[in-house]
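Below you will find the structure I want to go over with you.
What follows is part of the complex, with its chains left where they were.
Chain nomenclature is as follows: A and B, assigned in order of appearance, with residue numbering initiated at 1 for each chain independently.
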Amino acid sequence: MFDVTRYAIAAQSIIDAGRFLYGQGWSPATSSNYSARIDDEHIAVTVSGRHKGQLVAGDVMVVDLDGNAVQSNARSSAETRLHTVLYQTFPEVGAVLHTHSVKATVLSRLLPAGKPLTLQGYELQKAFSGIDTHEAELTVPVFDNTQDIAALAQQTGDWFRQHPDQPGYLIRGHGLYTWGRTMSDCLRHVEAFEFLFECELETMRVRR
Amino acid sequence: MFDVTRYAIAAQSIIDAGRFLYGQGWSPATSSNYSARIDDEHIAVTVSGRHKGQLVAGDVMVVDLDGNAVQSNARSSAETRLHTVLYQTFPEVGAVLHTHSVKATVLSRLLPAGKPLTLQGYELQKAFSGIDTHEAELTVPVFDNTQDIAALAQQTGDWFRQHPDQPGYLIRGHGLYTWGRTMSDCLRHVEAFEFLFECELETMRVRR
């Protein structure tokens, strides 16, 4: 059984995150999904298909670590297992955000199949927990989009077990997944990724 | 005779839509026009030439399905028949939005005459009612601009009777038309289109 107060706090952090992310243009047209850990066995996650800038209490439900709804008939996000695999793999993760910006979408489609996005020389890489120099190299893998979420959860879980220091990934034509110890850290990671995506695209625009 | 309360509710949805769309930069300089269905025979539609981010009650009038003003001397939008032909063709449509963004305008001018905009591989295609996979192909026809609205209403009505699953169209140098069962669905469709237009333009900017 989960603690109701902890659920309420987790849900509020998700609602507030949605207002910010939608306002930035990173969660258009009911896309995206957000989650936050309640305890070792329970995750608060957005219900499928809601407007992310206008989330209310009833738009956040509880699932277990296999993605099954707990005490609810609501349908969780179709991608819930992409969240739960991260909570299972990394016990210290407290929040996961999937956003769907133009830049993440376009960049993921421009990268050749099998090639990750690599970033180096940006001071803002230090915004990611654990990175303390601009000389480190960030690797952002790009996974092909699919309606088979179970398979994608397996793929992403495997890759990040092997590369636990990397902070996020892209799904081709679909957006970004990133996480953090707290929702605050996770939002900072999204901001940093969107900044870096824009830097890369701007560089491509002027060098074309 | 139309129900006054239903008119008032339809008008309010239009006023609210205008605040949002103008705020996004998609309805500049008194451009654009919006409508919502009142009943089988009556449509609420914006009066011609009003600032779309500052609509008030008197800026929304009633027309019949031929575009004639009902109980009003006000001049409806010059393009009213582009709205009414959709309500006639699709009984389930409850709202139609014509927006006028930079991206819709530029993209429509870049496409060669007779060629539609085709979109594929974007997860956000699923934002359109009836689409459930990123592997579907969206076809967005581009019609030449004209001051002869009756002819354009005929053209668009014919095309969409043959392609009822496609969610909208462009008028060259003039903007986007899209619709939905509710105003909420329709706004989501506009957001999705603008996202996809920007993805396409961004891809064109970075590719030689």
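Everything that follows uses one rule, which is that a contact is a pair of C-beta atoms (placed from the backbone, for glycine too) under 8 Å apart; a residue touches a chain by one contact, two chains touch by 3 or more.
Bear in mind the structure is a predicted one, so any value in this text is a computation, not a measurement.
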Inset, instruction - Start from the 2 shown copies and tell me what the total comes to for the whole assembly. - result: 4
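Everything below uses one rule, namely that only the chains that are shown with their structure count from here on.
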Inset, instruction - Superimpose the Cα trace of chain A on the Cα trace of chain B, which carries the same sequence, then give the rotation angle to the nearest 5°. - result: 90
Legend entry - Gap in Å, rounded to a whole number, between the CA centres of chain B and chain A: 32
Legend entry - Residues on chain B engaged by chain A in the complex (per definition of touch): 121-124, 127, 133-134, 188-189, 191-192, 194-195, 198-199, 202-203, 205-208
Inset, instruction - Quick one: which bits of chain A touch chain B in the complex? Just the residue numbers, please. - result: 28-31, 51, 100, 102-103, 105-106, 109-110, 145, 147, 171-175, 201, 204-205, 208
